[in-house]
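Every protein chain but one is kept in place in this view of the complex.
Now for chain A:
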Amino acid sequence: MAETEKIEVRDITRIERIGAHSHIRGLGLDDVLEARAVSQGMVGQKDARRAAGVVVQMVREGKIAGRCILLAGEPSTGKTAIAVGMAQALGTETPFTSMSGSEIYSLEMSKTEALSQALRKSIGVRIKEETEIIEGEVVEIQIERPATGTGQKVGKVTLKTTEMETNYDLGNKIIECFMKEKIQAGDVITIDKASGKVNKLGRSFTRARDYDATGAQTRFVQCPEGELQKRKEVVHTVTLHEIDVINSRTHGFLALFSGDTGEIKQEVREQINNKVLEWREEGKAEINPGVLFIDEVHMLDIECFSFLNRALESDMAPVVVMATNRGITRIRGTNYRSPHGIPIDLLDRMIIIRTVPYTEKEVKEILKIRCEEEDCIMHPDALTILTRIATDTSLRYAIQLITTANLVCRRRKATEVNTEDVKKVYSLFLDENRSSKILKEYQDDYMFSEITENEEDGTAAAAACGAKRRVETGDGDAQPMDH
């Protein structure tokens, strides 16, 4: 076993990074779908959350296909947060695909293909199968390899439960599995008889005192009872997209791992739809429709919208949730203006949930939650100042200040962030308002300032939209027309 010891890797404690929405654990609703004021990381936005709760209920029942929900509201009013909350509330069993509107633009794949893949990723299929598994504690394991180093390995393993003991001969393939999982005497394992998959459940309690040094990850389990061989019903959950990829003849299942799926033929999809319906009738499979969430939906263009119109009519379509922060703006790929940048015919198929700006009290709650999430202890006065900053500038900027203020505070070897720390980072880092003010003041000193004079019309129009919106609408107008 010398060579396997060499490549042994130490257990690394998993590093969890804190993302923008990692504090959200659900929608914060009670049993009757009423929104609690502060719960599961969600604050305020009661009407929107209640509406989202109804949508979650609709998805859970799984009867309705191809509904479309639009989350509309100003920037940083918690649209994505509500979507993340919905995903959490639905649980890991229900597929929830999250994508951004701009993800569909790829040179390798057409826009509609990317969209239909995303739609099919959001439909899960639960496949039930009965398999025979062997579950027991390893009493003894012997693996003999020929002296030449290559050739057939011979393996024997003795497994036991509280009641019985049996010897098994091991095939070549399963020996590899045993070596990979580093199975040794005292481990409790399961073996799937059909696939030969070996799974280590933990170490037996009776062996708990064999070693004085066991890793923190070592789990101790009871020795299984009864017979070694058991019949168990296992449930695999796969998405329609995964079945598509495995069955698209040109690539095979390897494409699933390389990610290079390419375009999947429509015929393949139809065949799979029929097959899945057949399985469902026979009771072998259950369809588990999920949610497709498209953020920044105004980035989709007119072709995508008309494709969605049709795709949503299929009875295999998931519930689609979209989010946008645009008001009346140009539909990408046309010269027409429309509410939210979405054509009216698609808007007509949607139900719209509006998010409203947070009140000062709610902002304070959110900042408090974020402080907890980032393990930052903040003095109440500092929190008040931060709330003030958040209402004056933006919530995102204030959240950024939590991290930076915490670092400043640690530099002076204190544990609690006070007002001084917040003031310091406020002066160190500019928010968007102050930055643009400085830009306006010193515009002439920056490079290429003479060019902007030629395009004065454009900047003047943009300036009218207010400082906060300016950057974004600027983006929107600069969209290329060729898509």
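Just a few scattered comments:
As a working rule, a residue touches a chain if its C-beta (ideal position, glycine included) is under 8 Å from a C-beta of that chain, and two chains touch if they have at least 3 such contacts; residues count from 1.
Following the convention adopted for this analysis, contacts and distances are computed from a predicted model.
Comparing "Vacuolar fusion protein MON1 homolog", "Peptidase C13 family-domain-containing protein", "Mitochondrial import inner membrane translocase subunit" or "Protein DPCD" against the UniProt entry of the hidden chain yields the protein name "Protein DPCD".
Among A:Asp47, A:Glu165 or A:Asp381, the one in contact with the hidden chain is A:Glu165. Residue A:Gln152 is the one among A:Ser110, A:Gln152 or A:Ser449 that touches the chain missing from this view.
From the options A:Arg145, A:Lys193, A:Arg219 or A:Arg280, the residue with contact to the chain not on display is A:Lys193. Against the chain not shown here, chain A presents residues 127, 129-130, 134, 152-153, 156, 160-174, 191, 193-194, 196, 226-227, 279, 282, 284-285.
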